[in-house]
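Here the complex is missing one protein chain, while the rest keep their positions.
When the chains are written out, they are named A, B and C in that same order, and each has its own residue count from 1.
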Amino acid sequence: MLLRDPVHGLISFESDDATIVPLLLQTREVQRLRRIRQLGLTCLAFPGATHTRFAHALGAAHVMQHFVARLRKIHGGLPFWQRLTSERAREAIAAAFLHDLGHGPLSHLFEDALKHSELLGGRAKPHEYYTEQILLDPSTDVGRVLRDTDSELPQRVAALVRGEHELPYLARTVSGTFDVDRCDYLLRDAHATGVSYGEYDLPWLLRSLRFAETSGDVAPGLAIDGLKGLSAIESFVLARLFMFQQVYFHKSTRAGEWMIRSILIRALQLLRDGTRLPQMPKAMLAFATGREPTLGEYLQLDDQMLLEAINQWRDAADPILSDLCERLRARALFKTEELFGSACNPRERARIDGLARQVAEDAGLEPDLYAGVDVAQDTPYSDDASLTVVMDEGGRARRPAEVSFVLDRLRDETLTRARLIFAPELRPAIRALLAKES
Amino acid sequence: MLLRDPVHGLISFESDDATIVPLLLQTREVQRLRRIRQLGLTCLAFPGATHTRFAHALGAAHVMQHFVARLRKIHGGLPFWQRLTSERAREAIAAAFLHDLGHGPLSHLFEDALKHSELLGGRAKPHEYYTEQILLDPSTDVGRVLRDTDSELPQRVAALVRGEHELPYLARTVSGTFDVDRCDYLLRDAHATGVSYGEYDLPWLLRSLRFAETSGDVAPGLAIDGLKGLSAIESFVLARLFMFQQVYFHKSTRAGEWMIRSILIRALQLLRDGTRLPQMPKAMLAFATGREPTLGEYLQLDDQMLLEAINQWRDAADPILSDLCERLRARALFKTEELFGSACNPRERARIDGLARQVAEDAGLEPDLYAGVDVAQDTPYSDDASLTVVMDEGGRARRPAEVSFVLDRLRDETLTRARLIFAPELRPAIRALLAKES
Amino acid sequence: MLLRDPVHGLISFESDDATIVPLLLQTREVQRLRRIRQLGLTCLAFPGATHTRFAHALGAAHVMQHFVARLRKIHGGLPFWQRLTSERAREAIAAAFLHDLGHGPLSHLFEDALKHSELLGGRAKPHEYYTEQILLDPSTDVGRVLRDTDSELPQRVAALVRGEHELPYLARTVSGTFDVDRCDYLLRDAHATGVSYGEYDLPWLLRSLRFAETSGDVAPGLAIDGLKGLSAIESFVLARLFMFQQVYFHKSTRAGEWMIRSILIRALQLLRDGTRLPQMPKAMLAFATGREPTLGEYLQLDDQMLLEAINQWRDAADPILSDLCERLRARALFKTEELFGSACNPRERARIDGLARQVAEDAGLEPDLYAGVDVAQDTPYSDDASLTVVMDEGGRARRPAEVSFVLDRLRDETLTRARLIFAPELRPAIRALLAKES
Partner (left out) sequence: MLLRDPVHGLISFESDDATIVPLLLQTREVQRLRRIRQLGLTCLAFPGATHTRFAHALGAAHVMQHFVARLRKIHGGLPFWQRLTSERAREAIAAAFLHDLGHGPLSHLFEDALKHSELLGGRAKPHEYYTEQILLDPSTDVGRVLRDTDSELPQRVAALVRGEHELPYLARTVSGTFDVDRCDYLLRDAHATGVSYGEYDLPWLLRSLRFAETSGDVAPGLAIDGLKGLSAIESFVLARLFMFQQVYFHKSTRAGEWMIRSILIRALQLLRDGTRLPQMPKAMLAFATGREPTLGEYLQLDDQMLLEAINQWRDAADPILSDLCERLRARALFKTEELFGSACNPRERARIDGLARQVAEDAGLEPDLYAGVDVAQDTPYSDDASLTVVMDEGGRARRPAEVSFVLDRLRDETLTRARLIFAPELRPAIRALLAKES
């Protein structure tokens, strides 16, 4: 199978390890990823960001093929039981391709909204749960393809996606600081948004991979040849930091996400109160009635279905739901005000959140849905052992921050972006509030 | 207004001529273009091709700003009444931004399907018709923004989109062999598909623009300074040829389009016969009953609505509609066989088309929907007067093919790609048929 | 060995087949290529074009590694004696790396100048002759490295560079329409000049390689899988055409080359007449006295030595030599006038050449050195058998033009660029001459 990919160029799955990919590609569960955008509503801020989880899955599997090729060039020095056999390569490629199967509509967004809904009492499951279900459930096409290849494959792929494998170095390529997921999404999100800062040097990173020193029977971890690859690692971390600053934490994206959350919470409230809404996905009905949706119901969910439902809900009888849906459809996004300095600490944020809700209430708007504080956080670099650095032949494995000028200075530092988000008509009152506060 | 665009990088609309763009951007009709993919079903073959008409509209307006800037650098030699005033620049930028407003779902696809439907008796209107309606209708947001700026603006923009203007050189930038539409879509489609052949040298093309010699009061046409820009023109034509060969005529795209056409035709038949189908767009109901849809009904149509309808129609009572929708959802695409040589001429194609339909019928499949000949054609280069070439100071305007080695050899040549398209289970019978024929 | 290359990114020579490259890299004859620019005087027109034959040699060897990898993926279907053994891969990589060893200063320029010099009576040898000498001579580092690896290696590499090998498909990768030399220089010249037209899709071309059908014991030729790779082939041919039009035939480059030729011819004349010139390369002294230079003398020649000699010759007693060298040093280039239409045919060109020389003579300038007609020609595409196209599994090998829309229209067509080149002070007289002629 040969494909053109805007990020990696030519993608092919023709090695023996990868022949499972074309089979998996034809499953309904993988095809469903065509209908889920990688970055949810980010295209409201970056018009090009319409790329899908499907393209990302292909990209991640492609990058995994490169990891496999590199690991095989260097695994000759390991005991034979620690080497990357064809079976292990196959499960790694499958895991890379399938790691995102369980995402709901708009990627993280649907999941986050359910998590925030008090109605569900925290019973909403994360997408990782659904990924595992899809891999293991006897009813899915994906499960069938995996089982037909090897009866243990579903379990092994599921374990790898969780980051568990008898070869820790292989587990880290699926789930770690420098895993194939990040390797692909950084480049892909950069390509689609036009934010060049997300680029880093993948070929050089791959070429610098080696095994860390190890003792005894335990398979070694991954390391980087420091003289060749340290800059690749550094630029990878910085690329991710830049993408958070520029894209993932962008104010319009966060405002759009807030609105979706408000819409979903409102719809769930109405459903629980017995209101009927058109075009309602069965999975949402289940959630609203405290029932776990069936896997089949969950898999019907996708961006197209959810957005078309929101389109129809513009005609809902409930004025709040109707209003929120109308605003989102017309991209009349909520506005934001950044909170700096002391306003950023948790206690103050909570206080300001309360004041902002009061502003909404005073204006006759539902306080939980129309105003509040939004906090986005990420720690760009934590010095862990998932990838070490070796500076010279026979040298010991060091943590990257030990040898990197820039990572040493970023280690464990947290980037926080806090904002007030509110309906545009509240801006004067919100500004007055902030002026009084500062 | 500042935007990041994956193709052009930084896009801004801040000059006086362009301040209308942010206003138009907020209209419902422009926002609707976010829900229409530029290349319809091409993402079935090229996973990255999920870019929208919305991003293309921004890109076309951006390119028009560059045309305007260039034309202003050189219009000093023209009589003042032929120069590019601020009003004219504004209408050109607006026309570039709005030229695609009338597209139906999946871009050309919906329109083509209706055109092919005998049911409609050729009464289906082209998207250009709807673009003009949206510009002129008193009920649209776009019409309001234009009128609020200048009461004649809707009419002037509509004329420009049709390629009519008192300055022919300006008209050609909106609609001509080297117009802003093509300038943007070639680069954008190349970027999204990963097909590098679609690239050409836009800055050099722009920089080489000049006016052709003219006589009397008639405003001059556009020309290219041949020593600087001929290669840019040549590579533009070749880029377009390559995109046709690689992307627009790709077999999977054509097969998917065939299936959509079959689905829409079948749905219209059912509607006409009185069958009710869920999620049916009102505009389709109108078409099926021989009524022209209202503009509001037409504007409700978008990819999301149509694809979600197809999703629901999988449960339709009609086994043919249900089957076609199920296949498309699962990307179980129809197969193709290329027709070469003499099989390609119109008479032979018609004969083979008949034989293929018979194959379908023999297999118990609806012949009009499950098999037939698909013909795709384009003439990459016709030597017209929309852009001439001047080889030296004061020299006469020549047709590009007169001075170009490669365009001279492509002039008026037509690229034809003919294929049999059919349900996969017909492959053995189709192959037998072709073997017998050759 | 790992290298960063601006064109191919990461270059490494670490496979068993390629370990000879780091050894060859350290030879004086290869290091000499660092001092010879790939495009001679082209940097006078394109300031970035300072890249060297050394970088090109690395690039060509890198591309050959990709050819080898691809050929090995597909050679399993051949009889074992036709497969690409490790020895054959090694000699192919060595040949790619060494194919340009014999170039004189400023690449083709020195060779062309000697060829044009009547003084030498056509005895000047082409660079291919010197490449072979360097490979076979017992005194060179390169010869020693090759012999130390395998005593037959010098002869086998020399044969491959000439395009001779028991595996014709391998010979064509070193010397053919789509050889590694062109594969690299098109991309490299495009990258260095900034002329984007020189790009084509190398990975897709490589991936589309297959063997043509063959009969009997003869090893098959190379073919392209037409559905995947035809566009790559087409764009390769067009990229080369564009580079000729834009770069290799650029008027400033041709004018600079004309001046170098005049300088060298004049210097040889003076030498023959017994004049001593400072900094004179020994090889030129040999040429001037009708003696073949030794290989050691030839290898001392490089850009730096020749250009520094020209720098010193500005102080020569001969006013003509001094004048020409001073002009070149200050980039006071000769001017050009394009000859179009009938003026372009050989008979007319000869007549105009005579008239132009007369103009120079009338102005008191040496006619042979200060004015004349310069003709540049290339046939972008000749349909040969070095690479065929296979359109479907088991299909016959066709010539590319048979199946390619654009190559069919370019086949055997010749691009000719004829110009008058002359000292700037002759411009009025030359223009008057041309005006009278037209």
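Here are some notes:
Following the convention adopted for this analysis, a contact is a pair of C-beta atoms (placed from the backbone, for glycine too) under 8 Å apart; a residue touches a chain by one contact, two chains touch by 3 or more.
Since the model is a prediction, treat every value here as computed from it, not as a measurement.
Touch with the chain that is not drawn comes from one residue among A:Glu164, A:Asp315, A:Glu413 or A:Glu437, which is A:Glu413. Only one of C:Arg276, C:Arg331, C:Arg351 or C:Arg427 touches the absent chain when the whole complex is considered: C:Arg331. Of the residues in chain A, those that touch the hidden partner chain are 196-197, 199, 201, 230-231, 234-235, 238, 241-242, 245-246, 391, 405-406, 409-410, 413, 415. Counting the whole complex, the residues of chain B in touch with the unshown chain are 2, 9-10, 12, 203-204, 207, 228. By the touch criterion stated above, the residues of chain C touching the omitted chain are 3-7, 9, 26, 28, 31, 34, 43, 46-48, 50-52, 54-55, 58, 191-195, 279, 304-305, 307-308, 311, 329-332.
One rule holds for everything that comes next: only the chains that are shown with their structure count from here on.
Chain centres here are means of the Cα atoms, and by that rule the chain farthest away from chain C is A.
Superposing chain A on chain C by their CA atoms means rotating through 180 degrees, a value rounded to the nearest 5. For the pair chain B and chain C, the distance between mean C-alpha positions equals 43 Å.
Computed centre separation for the pair chain A/chain C is 51 angstrom, with centres defined by C-alpha atoms.
Chain A and chain B, compared by their mean Cα positions, are separated by 34 Å. Shared interface positions of chain A, i.e. residues touching 2 or more other chains, are given as 9.
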